[in-house]
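What you see is the complex with one protein chain gone and the rest in place.
Chain lettering (A and B) follows the sequence in which the chains are written, and residue indices restart at 1 in each chain.
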Amino acid sequence: MIDIRPPIKATNMKKHHALQHLLKRLQKQPKTLAPFVSLLLILSVTALITPGFLEIKFVNGHLYGSLIDILHRGTPTALVALGMAVVIGTRGIDLSVGAVIAISGAVTAVLTVNTDWPVWIVIACALGSGLVCGLWNGLLVSIFNIQPIVATLILMVAGRGIAQMITEGQIVTFHSTALNAIGNEFFLAFPIRVWIALGMIILTIVVMRKTSLGLFIEAVGANVRASRLVGIEARLLVLSAYIFSGFCAALSGIIIAADIRGADANNAGLWLELDAILAVVLAGASLAGGRIYLGLTIIGVLIIQTLTTAILTSGLPVQYNLVVKATIILAVLLIQSPTTRQWLSKRFQSKRRQNPKKGQNSTSSQNHGRADQ
Amino acid sequence: MIDRSIRQHLSWFDTLKQHLLTTVLCVALPVCSVSASAESLTIGFSQIGSESGWRTSETESIKAEAERRGYNLKFSDAQQKQENQIKAVRSFIAQGVDGILLAPVVETGWDQVLKEAKRAHIPVVLVDRGVDANPDLYLTKVASDFREEGALAASWLAAKTNGKCNIVELQGTVGSSAAIDRKAGFDAVISNFPNMKIIRSQSGDFTRAGGKEVMESFLKAESNPKKDICALFSHNDDMALGAILAMKEAGIKPSKDILVVSIDGVPDIFKAMMDGESNATIELNPHLGAPAFDAILAYRAGKTVPKWIKANGPLYLPDTAAAEYNKRK
């Protein structure tokens, strides 16, 4: 058979194939691809609106630019989302992370101001406060069988009060070179806190995937009864998930306090739990437990933080901030919705069917391509 | 010296200030005349709660003023709940107090209880916030005028920069009356100066972290922030404190490369002024006890009382910062 089609058409066909391939990939593993696509889309649109958004300069031995800001600002949410993902994997939810951030920040600030303990002890105490909060949540959920949303709501409300008691209602300002470094200084061109978060992320992924902890957590979240029958200690697992979440929130709280060199019990980490939950969901996890995607959760965090930073640099009038943010998040969620995907692939298929000749051509070009190889 | 330069450049500012002075005076005048009678009153005070340092100092200031005057002050903390406040006001009415001070937690839902007080001929003075009710139902409102705070900040800035300045603005929580009115007051003044303009404006939600994050993005958005930004106007001190950190981290000297003016007068901003990192703050006046008690005395003396007694705080500059900081510590 002689191919008499002009070459330009062949490239069209190739594009057609690339699209088809993409759609197939989306259909097969849509959850892994969609967050990346969304993030790239948001970044490129922002770059069009705000020239220089993607620019990264080298200033005073470190990187400088909006993209670095996104990483820098995203660290607290990323840490919280990491813990949240694990908790959501066990079919739970942790609403108290914002309050734990306030507590750990308050502990950090008050101990720095009122004692002359070395900074590592202060940090250990702050992290310890997070572990205790996590233990409390975990006990309520796993031992007393209180529904997670209610159990953690208790600390969500009370925790901020505890933080206010620690700071006596004031914003406690402190000065500490080590904490300041955690909040704002750079190491190897990147902010130190980004390295801390990266370390936590890698550690978590390794522990979850290289041991069977991830499998067990997902199994418990997806079917706790079946998991129990194969000998998995669901209670202990759920308890540790909440403790881990408390630890992540406390670490995040130290970074937030170090950032502003003060503990703001009323506002530190306020509503951060919602951003964290959103990030986990953007990654494709279900609030009904089961599969979690740690790497994609971080992509979800970056999507949210990119939006925030992009809106701040765009010069958009303030009153539009929230609506614009919500609209874009909605669009991202719609891209990920199975219904949209089905609709898209159906449209795509019906187009192909309407033009069977084109479809034939594309198969023949595929064959042709193979013969060439 | 600054005062002098303000007067030189802004003849209209005199009128503004005069207006301020007369407001204060016309409230202050009856004070001397009536307080001489040294009548001991019983006053009920329903406070919202103690959610911020400012509110705590407001409570303490009113308590201290009552003690100074030898009044019997019945204090009730509503813990952020309107129902508790209504209960407290009703109990004050039942006790037959001479006057009631009310710091309303929300604007609506007060008509009924205010009517009850009116029927009992007990004057109600609203402190630091207004209500959405018929003005006949209460005696007066003693509160700051956020517009004037914004206007004062703008006036100072105009004087300092000779009416030529590119300003970045940190707004408070979107939709809050403090954010709306402080912005409006500020905008009204700078509209008189063609060379003063707000080049960027974003909300930092009245928080330190918010102020820092937004300021960082402002600095990133300008190619040469030291040159392109002349001043920062922040709707509260906390956001300004966050922004000062952001400037320092970007290698910019706050108060030198970029002027900083903010509102509230929290202790930490005085500390910042002492360290040469901020230029001016306007105090949100917590000392509302004296004007409120005076209004009640004026009412008892049969005088008419204006429906809004503006109790604005002064503008503080670095020269008095150390003294003010120690006072508040």
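Throughout what follows, contacts are C-beta pairs under 8 Å (C-beta built on N, C-alpha and C of every residue); 3 or more make two chains touch, one makes a residue touch a chain.
To be clear about the criterion, contacts and distances are computed from a predicted model.
Trainee: Choose one: "Chemotaxis protein CheW", "Ribose import ATP-binding protein RbsA", "SiaC family regulatory phosphoprotein domain-containing protein" or "histidine kinase". The correct choice is the protein name in UniProt for the chain not shown.
Mentor: So the chain that does not appear here would be "Ribose import ATP-binding protein RbsA", according to UniProt.
Trainee: If I'm reading the header right, one chain is hidden. Which shown chains does it touch across the whole complex?
Mentor: When the entire complex is considered, the left-out chain reaches A.
Trainee: With respect to the chain omitted from the figure, which of A:Ala219, A:Ile277 or A:Leu307 is a touching residue?
Mentor: Considering the complete complex, A:Ala219 is the one touching the chain left out.
Trainee: Which of these, A:His62, A:Arg291, A:Lys325 or A:Arg341, touches the one chain of the complex that we don't see?
Mentor: A:Arg291
Trainee: Residue-wise, where is chain A in contact with the chain that is not depicted?
Mentor: So the residues of chain A touching the missing chain come out as 27-28, 210-213, 215-216, 218-219, 222-223, 225-233, 290-291.
Simple rule for what comes next: only the chains that are shown with their structure count from here on.
Trainee: Counting in whole Å, what is the centre-to-centre distance of chain A and chain B, each centre being its mean C-alpha position?
Mentor: Chain A and chain B have C-alpha centres separated by 40 Å.
Trainee: Over in the complex, which chain A residues touch chain B? Could you list them?
Mentor: 50, 52, 60, 65-66, 69, 73, 169-171, 173, 184, 256, 259-262, 264, 266-268, 270, 308-309, 312-313, 315, 317-319, 321-322
Trainee: Report the residues of chain B in contact with chain A in the complex, numbered from low to high.
Mentor: Touch residues, chain B against chain A: 50-53, 56, 171, 174-175, 200-203, 205-210, 212-214, 216-218, 220-221, 223, 238, 241-242, 245, 249, 251, 266, 268, 271.
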